[in-house]
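Here the complex is missing one protein chain, while the rest keep their positions.
By written order: A, B and C. Residues from 1 in each chain.
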Amino acid sequence: MNSQDKSKSEILRQKIYIFIYGTNTPSGKLFDIILLGLIVCSLITIMLETIPEVNMAFHNELLVAEWIFTILFTMEYILRIYCIDKPFKYIFSFYGIIDLLAILPMYLSFFLPGSKVLSNIRTLRLFRLFRVLKLFHFVEESTKLKIALLSSRPKIIVFLYTVIVISFTVGTLMYFIEGPAHGFTNIPKSIYWTIITLTTVGYGDIVPQTGMGQFLASILVIVGYGIIAVPTGIVSLELSKQKHSRYTPKKNTATCPSCQATGHPDNSIFCYKCGSKML
Amino acid sequence: MNSQDKSKSEILRQKIYIFIYGTNTPSGKLFDIILLGLIVCSLITIMLETIPEVNMAFHNELLVAEWIFTILFTMEYILRIYCIDKPFKYIFSFYGIIDLLAILPMYLSFFLPGSKVLSNIRTLRLFRLFRVLKLFHFVEESTKLKIALLSSRPKIIVFLYTVIVISFTVGTLMYFIEGPAHGFTNIPKSIYWTIITLTTVGYGDIVPQTGMGQFLASILVIVGYGIIAVPTGIVSLELSKQKHSRYTPKKNTATCPSCQATGHPDNSIFCYKCGSKML
Amino acid sequence: MNSQDKSKSEILRQKIYIFIYGTNTPSGKLFDIILLGLIVCSLITIMLETIPEVNMAFHNELLVAEWIFTILFTMEYILRIYCIDKPFKYIFSFYGIIDLLAILPMYLSFFLPGSKVLSNIRTLRLFRLFRVLKLFHFVEESTKLKIALLSSRPKIIVFLYTVIVISFTVGTLMYFIEGPAHGFTNIPKSIYWTIITLTTVGYGDIVPQTGMGQFLASILVIVGYGIIAVPTGIVSLELSKQKHSRYTPKKNTATCPSCQATGHPDNSIFCYKCGSKML
Partner (left out) sequence: MNSQDKSKSEILRQKIYIFIYGTNTPSGKLFDIILLGLIVCSLITIMLETIPEVNMAFHNELLVAEWIFTILFTMEYILRIYCIDKPFKYIFSFYGIIDLLAILPMYLSFFLPGSKVLSNIRTLRLFRLFRVLKLFHFVEESTKLKIALLSSRPKIIVFLYTVIVISFTVGTLMYFIEGPAHGFTNIPKSIYWTIITLTTVGYGDIVPQTGMGQFLASILVIVGYGIIAVPTGIVSLELSKQKHSRYTPKKNTATCPSCQATGHPDNSIFCYKCGSKML
């Protein structure tokens, strides 16, 4: 292979790189939309397979579809490694591992028939869907919400802590009041009931049947009704703080091809986090 | 027909026009209230027909009532077309199509007996009820709420997106933890369960029965309990922003007879949107 | 009866008046607390009577207790009429009618045995309990909440209106999707299900069983999840407005003996509303 060939291959590699990683370029946006469409379609295929009637009727079609998706994702995976400068950084990154786990089970199913079931790990590829938000200028809003949640984290931890202590205390109490005969078969189950009740879900699979238990449950739900006000107040507060602070979000939506870091300054040549070459 | 006749008919047409479309005139207000009364009564008729005991006892009375409403709505529809300058704009507008669909099924039931059931499309006429708010000066408040919801749209989309990704991921997980034996018969149903749980509805038709599933459900509801704080915070923020901005709502409640656009300046002669003659 | 006797009786009447209506005096406060204690005790008696086991064991004791409460309330009613200047204003006021209805059924039960059941109307006397809040300086907070709710009334009406229109539309739709076979026996019941679902109560007595119905329910609950943010945002806003406005609540807690109006200026001699003599 002479230098001209090498250069040609280098140009091709560069083009593929722009196509796959270039979130800011038209071709990169196109790739992202196609990829997300494929992920959603492959998830629908997996879902349909779990419905016995559908699987019975279209077993072969679904199997073929799944193989097509697996092969496409495999090609994507190989191209991602091929066109990048530091392939190992991608391979061992969060998305790199998910991308591999999403295709591996299908190939394993040749040797281990049961392993096909693991291809549901593909669901985790849904997180890639968060990137589609970047395409539609939602990145700023998304960042605002993230900041609000992060800055209210200490308050939320204290809140969750209180919820857990209440759940344990009331759960134990209910176990002794109602007992196994009324569905509170053990303390962990009793705590599960308390959480389901306190959060106002209320399945009704376990319900207090003694007067005492119903009285305690009534108090618990009124307390829970008041408690829900706390996280709401916290998040409202943090969001309203942002209104006042002049927050200038980074509109650059490029993602580092190696470490998937975002928030690069405009015209970045190297990733600020791992030093890989950026687009 | 000489010009005097034509003029007379033109005056009548003008009067009908004012009566039907003139939301700001006393006769127009009267028409709106009568119409809304008729819509509500016709809906009650349809509802009562679905209760077997009532339908058995008053079958003929209900049928007569339904025909009376259909004939009145037909007359309204014909008059709406007759008195307007550009009838096709009304016919193909959102409300025009609904108005037609609301009366058509009853006539079709002569030829196709089963089609009467479609007259339930009449429910959509309920949206006309939003116009009654205009009569009671709620238009300003309604606009404020609409603005708050619209301006918090990007945040709400990000929020809904997160809810959907959580639902898919947890739904798939629960399918494998609980399995078809415990009611999680397939992944779409498992996702349905996740949404019903995350939103704290909790029907209890499908409930986790393994310890692992109950543990995951507990975490899910506590997360859901926290997540509900986000849209609340968002709407609170947007509403409080309005307080500071000097919002001067357009109090003119006239609706364009052709395109149903609202928000016309006072004394408008032509619609600002479609150019039709206004009242 | 000479004038001295009359004067003596007048002084007694005045004393009783102060005792019963004088919310601001020590003896008046004592009376209110005793009365509220009696109301709560009489309600507990009525409640216990509805529990068959308790009623069986303590039938006579409960009956005696109920008669004691009825006689005490009758005495209170007579004294209220006796010591007031314009007794008819009290008799035909809201509380006057409730006070009469609370004692009448017990006397009627001599002639009509079944009418005793009506003595549950006594529950409405619970509203008198709101007066006890005055005794503990909660009147200001209570007024603030009332103002916040009143000033957000137009927004809340628009909100409720939207909830009702959604309930009717989705309720009708679900009736056709699920049908009587799955518990959606008629449209009113289907609307009931929609309201129970939209408000995230979710009893589970009626649940969608078709895939289409479950899909629609999922969308409905996510919408409902978002909708709950609206009233919260509204009330938050109104409460925070109060913070800025220098609200000076009327601390005078006297109630007009005739029309039960509150909010009188200090040292009022006549009720600002009905002109009756105040304490």
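One rule holds in what follows: a contact is a pair of C-beta atoms (placed from the backbone, for glycine too) under 8 Å apart; a residue touches a chain by one contact, two chains touch by 3 or more.
Owing to the predicted nature of the structure, the values given are computational and were not obtained by experimental measurement.
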| item | value |
| --- | --- |
| Identified contact with the non-displayed chain, of C:T70, C:T172, C:Q214 or C:T232 | C:T232 |
| Full-complex contact with the absent chain, from A:I51, A:I147 or A:L237 | A:L237 |
| Sites on subunit B contacted by the missing partner chain, in the whole complex | 200-204, 232, 236 |
| For subunit C, the residues touching the chain missing from this view | 43, 46-47, 50-52, 117, 120, 123-124, 126-127, 129-130, 133, 137-138, 140-142, 144-145, 148-149, 156, 159-160, 163, 188-189, 191-192, 195-196, 199-205, 228, 231-232, 234-240, 243 |
| Hidden partner interface residues of subunit A, rising order | 154-155, 157-159, 161, 165, 168-169, 172-173, 175-176, 185-188, 197, 200-204, 207, 211, 214-215, 217-218, 221-222, 224-226, 228-230, 232-234, 236-237, 240-241 |
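In this section, only the chains that are shown with their structure count from here on.
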| item | value |
| --- | --- |
| Most central chain, judged by mean C-alpha position against the global CA mean | B |
| Farthest chain (mean CA position) relative to subunit C | A |
| Centre-to-centre distance between subunit C and subunit B (centres being mean Cα positions), rounded to whole Å | 34 |
| Two or more partner chains touched - positions in subunit B | 159, 188, 191, 200-204, 228, 232, 234, 236-237, 240 |
